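Every protein chain except one is present and positioned as in the full complex.
Right after this comes chain A.
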Amino acid sequence: MSSVTLRNVVKRFHKFTAVHETNLEIPEGAFVTLLGPSGCGKTTNLRMIAGLLDPTEGEILIGGRRVNDVPIHKRNLGIVFQNYALFPHKTVAENVAFGLRYRDVPKADVAARVQAALDLVQLPDVGERYPKALSGGQQQRIALARAIVIEPDVLLLDEPLSALDANLREDMRVELKRIQDKIGVTTVFVTHDQSEALAMSDRIVVMSAGRIEQTGSPEEVYNNPASEFVAQFLGASNMLEARCTGTDAGGATLEAEPFGQVAVPAEKAQRLGGPGAAQLVLRAEKLLVMPAAEMPEGMITAPARIETVDYQGQTVRYFLRLGERQLQAINMIDERPFEQGAEVRVGFRPKDASALPMETA
């Protein structure tokens, strides 16, 4: 088990910069997720930690040791790939035992360790089979067993769930987290799926266009996004143009049409420099759609008309028209959803709002 540090790391491919100067500290034993859309540089970072790519500038440390010149096979890492990457010509047991033959493991212990790894991923009886006789989910479990049986210093997971179908993906997510908790290995997880990131991580590193946008716990990143990109990427957010009219210890006061004055709490307005152009961030799940008479106390509200209803069973997503603006709201369904064209009120609690400075594009 080891910490991982990226110090001023830059990666260029010819003239294209895939990763801009990046500093990242992954503490020992943590489960850290690199989250972002494809092409944001998350996989490039992972491959540099793995030793599959050399950084153009900067240094990478594993357990405090500089590993820039250490080839991949001497880094003692476990990697799980998106497409499993099992050895098709070897049995499951041979796959799992593969890493042990390059470590001085006595022959007698190999079988026991392989079996322990297969037990851990809850596939104790498939050792004699070939990978292609297993389902996708089973193959990915074997790939995980193969990666952890060598007791790696760091476990690298490169979109390990995205080749699986939806139901299986959620099971594997829980399973993966359980195993990581049990062995406590430092884990770097790469994904473009925000729900995977929120569910599994100790810390999330949100990346966009080769840069880190925000680093924080899942709650921080979700509730207090550091940029418009983060707000939009993790779930649906409404961005409203606003003016900050004043800040004090209690928070910031924003003026945003059509809601009027909104008092944003201090911890959610800390990125605002002071009075001036700003953005009010309202999560779609925090916007409550109600008939005017039933709106609870203490909400900041505005009239709206329901333009589109996107029914999802347990929840419903409304596209609301407020004059020239369109807002999204995701609500639990109470009995039945509103119909298209209904006149309603939309409201939110000021403490659910957050504020960002206006981004100069």
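Please note the rule applied: a residue touches a chain if its C-beta (ideal position, glycine included) is under 8 Å from a C-beta of that chain, and two chains touch if they have at least 3 such contacts; residues count from 1.
Operating definition for what follows: contacts and distances are computed from a predicted model.
Hidden from the displayed complex is a chain whose UniProt protein name, among "Membrane protein", "Phosphonate-transporting ATPase", "Hydrogenase nickel incorporation protein HypA/HybF" or "ABC-type spermidine/putrescine transport system permease subunit II", is "ABC-type spermidine/putrescine transport system permease subunit II".
Although one chain is not drawn, the whole complex shows that of A:V9, A:I79 or A:A329 it is A:I79 that touches it.
Of the listed residues A:P37, A:P88, A:G246 or A:G274, the one in contact with the hidden chain in the full complex is A:P88. The chain that is not drawn here is touched, among residues A:R103, A:K182 or A:R349, by A:R103. Interface with the hidden chain, as seen from chain A, comprises residues 50, 52, 71-79, 81-83, 85-89, 98-99, 102-103, 130-132, 143, 146-147, 150, 156.
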